[in-house]
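Complex shown without one protein chain; remaining protein chains in place.
Each chain carries a letter (A, B and C) given by its place in the written order, and its residues are counted from 1.
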Amino acid sequence: MSIILAAEALSCVRQDRVLFENLNFQLSAGQVLYIQGKNGAGKSSLLRLLAGLTLPEDGQILFHGKPLFAQPELYAEQLLFIGHQSGIHPQLTALQNLAFWSALTDQQLADPYQLLGSLGLAGLEDIPCFMLSAGQQRRVSLARLWFTNKPVWILDEPFTSLDQQLIARLEQHFLQHLAAGGVIVLTSHQSLSAAYPELKSLELEYRW
Amino acid sequence: MAFNSWTEFWAMGGYALFVWLSFGTTYALMLGLWWYSKRQHKQIQQQICAKAAREQRVRQHQESEK
Amino acid sequence: MWGSMFRWLDPYAKPETLYHLCGRLLPYLMVLAVFTLLLGNIWGLAFSPADYQQGDSYRIIYIHVPSAIWSMGAYSSMAIAAFIGLVWQIRVAQWAVLAIAPIGAVYTAIALFTGAAWGKPMWGTWWVWDARLTSELVLLFLYLGVIALSGAFSEAARGIKVASLLAIVGVVNLPIIHFSVEWWNTLHQGATITKFAKPSIDPSMLWPLLISILGFALLLAALTCLRLRSQILIFEQHRPWVRQLLDSKADSTQKEQN
Partner (left out) sequence: MVMWRALVQRELQLLGRQKADWLNPLVFFLLVLSLFPLGIGPEPGMLKQIAPGLVWIAALLSVLLSAERLFKDDYRFGVIEQLVAGRQGLFSYVTAKICCHWLSTGVPLVLVSPLIAVLLGLDWQSWQVLVVTLLLGTPVLSLLSVLGAALTMAADKGGILQALIILPLYIPLLIFASGAMEAAATALPYTGQLAVLLAFLLFALALVPLAVRQALRMNVG
């Protein structure tokens, strides 16, 4: 099986603190990388490195065997990144946020009402997002997972403020994505409950 | 020497205020920058040492907890 | 081609090597700078003949012109460092931006102040809205902007990159600003102020001036070395070599005390 995403001797320094050093992993199609660690251990920083937002202090990230910095555009096209912040503007409605996102990534969204309804947002489609609860906002932001064809998903705490039922639904969706040959990198405080075919765990320690 | 005496030299042909003000300020600023940069360098070294000591303490604490 | 041409520079882009290189160069540069500065300035102050028009007040030229020249020289080197730092992602070049900026600001302040102190006896006023003076003032603002911007971020590495970008934007803008101010100046008061007619300067005045200019350049280099060392320490403090360096330094001072 071909390796899609790999890290070689990766190290990261934030605010003069070494977050991690000499980190290695390989991720093939259909695999999940589940990153755990205490607050401040560098989970989010690792995700931002993998999303190409920051450059590593040392080491490199390989996408299909080639270093990331040599092919940033190609990688960005294959990547879906949902960071710590939701990425939705609270002054805009759920529909407007989705329209913005679909225009940005060139992905057609056939029936936004149906999608938002299936995520339990029926009737909330056209009111500004600041009027929604934290969980509802999270759902708007995660809605893009249902109309994307990007193979690499990088998700920072996707389960935050979601109820059990929706987490189960999301994990079910993860399984479909993996079955279709995608990869997922995610962090979470909750433990994963679905039966993933290939789950790789990575524990980051808080270092001094 | 373009001047006949020291007093003439200090007088600068009547322009003493402007000439010595300029030179004085210039050298004061340069010395100030030098002193500031030196002190900054020393402070940074001290901060790094303090940080290393802090990390040492944390490590010792973790050892004793085990 | 560009890569191979500058390959020999690679070891100096390594922070540790550069730190030690700066440390070795620093005393020589400093001694040379002090020597040339004093030589040029004392020669200019005491031994050059007085100007037949301006009398002894012209002696301010021996600090005014060098500081004005190198205030711009420092800006260009800062902008070049910023460009190298951003385009090729060479971090020591980015740190050099932060090392040079305060020196450039001080040089600019010196040029402005000595210009004013020279203007008072010659033009009868501390300040005129002359094209050169105005441009120099804007240069000071640009320096202050770079310094302020680099310090405004909680993450120092980010601040330094953004400040580098501003330095480059500034260097693109400086000629435009200078040209605008010159145009505006001729419109408002005409080019009435004449300083030196350049070719007519006597060698006995020129030599100390050239030596002073060299002295300011050497001082710029020495101060840059000193400040760059600080920057390297700040951004490399998590590296083992810095720890070892400071440990061994602490040991040696302890031994001296014993």
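Rule of thumb we're sticking to: contacts are C-beta pairs under 8 Å (C-beta built on N, C-alpha and C of every residue); 3 or more make two chains touch, one makes a residue touch a chain.
Being a predicted model, the structure only gives us computed values, none of them experimental.
Visitor: Could you list, sorted by label, every displayed chain in contact with the chain left out?
Guide: The omitted chain makes contact with A, C across the full complex.
Visitor: Can you say which of A:A70, A:A103 or A:A122 touches the chain missing from this structure?
Guide: A:A103
Visitor: In the complete assembly, which of A:L27, A:I88, A:L124 or A:L162 touches the absent chain?
Guide: In the complete complex, the chain left out is touched by residue A:I88.
Visitor: Out of C:I80, C:V162 or C:A217, which residue would touch the omitted chain in the full complex?
Guide: C:V162
Visitor: Which residues does subunit A use to touch the chain missing from this display?
Guide: 51-55, 72-73, 76-77, 79, 81, 83-92, 96, 99-101, 103-106, 128
Visitor: Under the stated touch rule, tell me which residues of subunit C contact the chain that is not displayed.
Guide: Given the touch definition above, subunit C has residues 86, 138, 141-142, 144-146, 148-149, 152-154, 158-159, 161-162, 165-166, 169-170, 172-173, 176-177, 179-181, 183-184, 187 touching the missing chain.
In the analysis below, only the chains that are shown with their structure count from here on.
Visitor: Please work out the Cα centroid separation of subunit B and subunit C, and write it as a whole number of Å.
Guide: Centre separation, subunit B to subunit C: 16 Å.
Visitor: What are the residues of subunit A that contact at least two other chains?
Guide: Within subunit A, residues 16 contact more than one other chain.
Visitor: Provide the list of subunit C residues touching at least two other chains, using ranges where the numbers run on.
Guide: Only 234, 237 qualify.
Visitor: If we count contacts the way the header does, which residues on subunit C are in touch with subunit B in the complex?
Guide: Subunit C residues touching subunit B: 41, 45-50, 55-57, 59-60, 63-64, 67, 102-103, 106, 109-110, 113-114, 117-118, 120-121, 219, 223, 226-227, 229-230, 233-234, 237, 242-243, 246-247, 249-250.
Visitor: Tell me, which parts of subunit B touch subunit C in their complex?
Guide: Against subunit C, subunit B makes touches at 1-3, 9, 12-15, 18-19, 21-23, 25-26, 29-30, 33-34, 37-38, 40-41, 44-45, 48-49, 51-52.
Visitor: In their complex, what parts of subunit A are in touch with subunit C?
Guide: Subunit A residues touching subunit C: 13-18, 55.
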